[in-house]
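Once you've had a glance at the structure underneath, I'll fire off some questions.
The complex is shown incomplete by one protein chain, all other protein chains being positioned as in the whole.
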Amino acid sequence: MTKKGSDTIIERFRSITENPQEYAKSLQGKGHLLAGYMCTHVPEEILYAAGIVPVRILSSHVSQAMTRSYIHETYCSFSHDCAYQGLAHHYDFLDLIVTSSSCIHMGEAFNVWVRFAGFQGKSFLIPYPHIIETKPAATFMVESFGEFKRFLETFVKKSITEDDLERAIKVYNHTRRLLKRLWEILKRENPPITGPEVATVTLASQMMDKQECNSLIEQLIQRLEAQPGKGPSGVRLMVTGGACDDLGMFDLIEHLNDNASLIFIDSCTATRYFWFEVPEGRPDKLQAIAEGYISRIPCPAKDNVPGTGEKKRFRFIQQFIEEFKPDGVVFLYQRFCSPQPMDVVALKPTLDKLGIPSTELELDTTLPITQFRTQLEALVEIIKGVTP
Amino acid sequence: MSEHEYTSMNEQLDWKKAKAIVAGVDIGAVSSKAVILLDGQPYAVSHVTMRTPKESAFKAINAALAKTDLTLEKIQYIVGTGRGRTQVPFARKTITEIACGAAGAVHIWGPSVRTVLDAGGQSCKVIHCTEKGRVTAFLWNDKCAAGIGRSMEAFADLVKKDVTEIGGIALQSDKFPKLSDFCTVYAQSEALDLIRSKVPLEEVIVGYHYAMAKRISTLVGRAGMKKDFVIIGGLTKNPGIINYLESNLKVSRLAPKPEWDPALIVALGAALFADKWRAL
Partner (left out) sequence: MNNGKILAGLDAGHVNSKAIIMRGQEILGYGNVPTGFDVVAGAETALKNALENAGVARGELAGIVATGIFRDMIKVPPLNVRRTVPDYVADAKGALFLNKNSRTVIDIGGNIHKAVHYDQNGNLLDVIQNDKCADGLGIFYTTMAKTLGVSEQELSELALQSTKHVSVAIHCAASAESEAIDLMCQGVDIADVTDAISRFIAERVAAMCTTMPLEKEIVVAGGLAKSKALMKHLPGLLKQDVSVLNLPEYVGAVGAAMSYEGGK
């Protein structure tokens, strides 16, 4: 009974990822205001404190070329897909769209919505520093978040109190802790849940009302605790890279010739989304939010430790390797993304030194399944030392 | 059989006297190959083209068997490889063309091989292996370098020559225009533009080969080069590509073995795995 229970909850999360507009409209039906966001650098807590539910805009996976008149061909498919959904009026029902200045590709997708998809006057771009590991960055962010807060107060015609912000921080931190617990289950040799299933829950959480999301994850964890493992882990594979909301990709990793398990995903659509906390109980809430977001695992577009050339993200990756013990690493990033493959060049020598084999897969709207399967199976063959 | 298809067999061997009868089939979308081994020796091979991978698989194995009186049922172990390997109903096990490429290369050229470039129609892979043919690392081409091989054939069609011919022409000149060495679509369009601007066709052909070879050598450079270096796959039949590849890499490949069609080496690797697993 309990096993069926956890599968039902996972199904619910999966269904939300497959019908995001339907779910979002149901929230509106309950009287919520909705803000679409295109990048996880948006401080969602401030929206939530204003009574607005942030829902992430993710891929529709429709192969189309109309966006080439708006954005250059050599921008990533993810940005083209997001732009397309605006032009195709998939999200006309949103009350607001928000993004933080991050990478050019997503910035242009946002501009398409504002200029051509009817979101002029229903949009806000949050200036966000690129070189985050500096003193001026925090001050900049607090000011920027302050402007955003004032904009929202005008938008919802209500002031956002310190209590509202603290409540939102606590709800969001709760989500983060729950998701962390789920991922940590994958450290086990024979977990009651699979990597793709955890990825599904994480993806859905980005488009959900966090209070509802928290309640569901709590139920899920409860049921999982009473459940047996789904089977031995086999070869342990870790994914690291950029935004990937194609759950089929993760299913593929676990349906190879040989038994392999997806045990961790370092991406902004997975663990980078939530692997941090905003300090609670602070007098200056915006300062606390800025501090929290500064402490995130950086996106490669914003990973520059001044004076050292060091990549802060790599410290996290090494930590995850120590804790989750992957046998191999899969670099997964959008074709035409610039920052991601640059990180790969810097990261690979570290993996080579640790003796961890890796392979690179380039994401696109459509996936070359037989090619990816071959690369993944070849990686497993290396790990297993297959010899003629 | 169409012009690029063939089969051959070794009439000196008798399957009825063999202890181990195994086969490897390499199923691509464009062509498929089969290699049948008797006690580790090549007995029959085939190289066929067919519309779908499943039809291709049957055509390949049946073509190899055609000149013998050996039947499919008598083959003790068949391993499938290539991108269409999940579509081979008669394969007992499958293994990637990466592992097979290394296995076949070391078998043919010996234990000094460390870097194998598999330059095919649709993809290029750089494979690093040990003296035993165990793969230690590999690099698959990025999407922008997909189909270099196919583009050579498309380009040959455009200038109404055979692929082997344009490869030879590419050796005939030191003077050539620079073409995009990043993107095959741009390179082809630029080539057409150059012909329009009255640049001699021979020079354009050389330039195209140089650009494609440079693209491949970038891939090899990224993967890292360790000697001995060998090249397998269809592009080995294009002397222009090989020439510019070697000069860009500043490394010579080991000489090709005349008794082995480079396009068959992956299928051979699969057959070698079949031989090993049959005995387990």
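Think of it as A and B in the order they're written, each chain with its own count starting at 1.
The criterion applied here is as follows: a contact is a pair of C-beta atoms (placed from the backbone, for glycine too) under 8 Å apart; a residue touches a chain by one contact, two chains touch by 3 or more.
Just so you know, these numbers come straight off a predicted model, no measurement behind them.
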| item | value |
| --- | --- |
| Which of A:28, A:64, A:287 or A:318 contacts the chain that the document leaves out | A:64 |
| Of B:7, B:46 or B:87, the one touching the omitted chain in the full complex | B:87 |
| Which of B:79, B:146 or B:241 contacts the chain that the document leaves out | B:146 |
| Hidden partner chain, residues of subunit A it touches | 62-69, 73-74, 335, 364-366, 368-371 |
| Positions on subunit B contacted by the hidden chain, ascending | 27-30, 49-54, 82-84, 86-87, 122-123, 143-144, 146-147, 150-151, 153-154, 157-161, 183-186, 188-189, 192, 195-196, 198, 201 |
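Methods note: only the chains that are shown with their structure count from here on.
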| item | value |
| --- | --- |
| In the complex with subunit A, residue positions of subunit B that touch it | 83-84, 86, 94-99, 102-103, 106-107, 123, 130, 132-140, 142-144, 269, 272-273, 276 |
| Of all residues in subunit A, those that touch subunit B in their complex | 257, 335, 357, 359-360, 362, 364, 370-371, 373-375, 377-378, 381-382, 385-388 |
